[in-house]
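A single protein chain has been omitted; all remaining protein chains appear in their positions.
What follows is subunit A.
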Amino acid sequence: MAASMACQAALRGLRAASSKQLLGSRNQLARVSPRRWLNLQEYQSKKLMQDSGVTVQRFFVADTASEALEAAKRLKAKEIVLKAQILAGGRGKGVFDSGLKGGVHLTKDPAVVGELAGKMLGFSLTTKQTPKEGVKVKTVMVAEALDISRETYFAILMDRSCNGPVIVGSPQGGVDIEEVAATTPELIFKEVIDICEGVRDDQALRMAANLGFKGPLERQAADQIKRLYDLFLKVDATQVEVNPLGETPEGQVVCFDAKINFDDNAEFRQKAVFAMDDTAESDPLETEAARYDLKYIGLDGNIACFVNGAGLAMATCDIIDLHGGKPANFLDLGGGVKENQVYAAFKLLTADPKVEAILVNIFGGIVNCAIIANGITKACRELELKVPLVVRLEGTNVQEAKRILSESGLPITSATDLDDAAKKAVAAIGKN
């Protein structure tokens, strides 16, 4: 029972990164894929894979049309696939403001590669997953197009129920793995990996066989599986998803696409990976917050939240919603917060044009409430606060904090508990 529950948990964990196959066996063209969160471009993920000996289509990257032309020539491939590099999915069906339709093109002629690249680079590509104005394309990938005779699905993730890594696969690749799990669960195969042992030969071969690789391909696939696992550990991934892990008519096992999710906690020892983070398509407020080590996530509403502790921060958003309001953000100040972070956080919240009220909810354990109070009063004065501010403080040094706020002369509404604070914040919006 536990094992099958674990299996369900494992493969549902994959839905976030699954992609839809829209056209036959040529999956390079149309892909609906959700955003990756440590923001690596496709070519960066593929470079990481290449460096681990994982077989990917040969490719070059280019920043100019002439570079793209040269790359296409250098490839000496029977057929070339040209792919705009943006983080958002839906590239195949996207449109450039140059007029070019489609962010992914196949051609046998390097000259065409150069010509098309010229209509991609420096232009904005709009897809179903980009903002209306699209995303500026700075890089293209020029890769060898390979035929796929068969597609499988393969992933590696850290699974809580199994206390460690699991490898999951299905011979039904290229399609939504969630659907496979729902309709034909017997086609999902799983192996629990002992982190001290690694992937055993018998496990790799069994998975390869279950994925439908036969003869010499079985050993080749098993080898790819082991290399993907090595990569998974090497870059501190929480998940590596390959869809499809394909078989070519020439008898090669190739990873046609991969999504890698990275463990943020490992940033201190994955500097090279995190240096590749492209924040161009991210929320600028989130990027700014990260500079101050603030955990900030933008939401859709108009009541800004300023909270210490992730659980309390989530609960604050929940309770605003419960009382009919809409949170504008999630913000966890953390335990060891310093006064300049408080100031920076406040500045960030007030910079968001959607914000019509601010709710401060602090329960100080490590956090000293007086520090919060000083940071807030300073920020309010310097930023000339224009929106209503509701403050609820409790915990370490709360009396001093309350004194600082009341003597500041600032228009601050006090609240006794979280319910009271949320109600007042929602009411404050109404008054404007």
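Throughout what follows, a residue touches a chain if its C-beta (ideal position, glycine included) is under 8 Å from a C-beta of that chain, and two chains touch if they have at least 3 such contacts; residues count from 1.
Please note the rule applied: contacts and distances are computed from a predicted model.
The chain that is not shown carries the UniProt protein name "Succinate--CoA ligase [ADP/GDP-forming] subunit alpha, mitochondrial", picked from "Succinate--CoA ligase [ADP/GDP-forming] subunit alpha, mitochondrial", "Nuclear cap-binding protein subunit 2", "Mediator of RNA polymerase II transcription subunit 18" or "Response regulatory domain-containing protein".
Across A:112, A:205, A:233 or A:427, the residue that sits in touch with the chain not pictured is A:233.
Across the entire complex, the residue among A:112, A:280 or A:312 in touch with the chain not shown is A:312. The chain not shown here is touched by just one of A:179, A:201 or A:417, and that residue is A:417.
Although one chain is not displayed, subunit A still touches it through residues 1-5, 9, 11-16, 34-35, 37, 158, 160-161, 163-165, 178, 192, 194-196, 233, 236, 238, 263-266, 268-269, 295, 297, 299, 307-315, 317-319, 321-322, 327, 330, 332, 334-336, 363-366, 394-396, 417-420.
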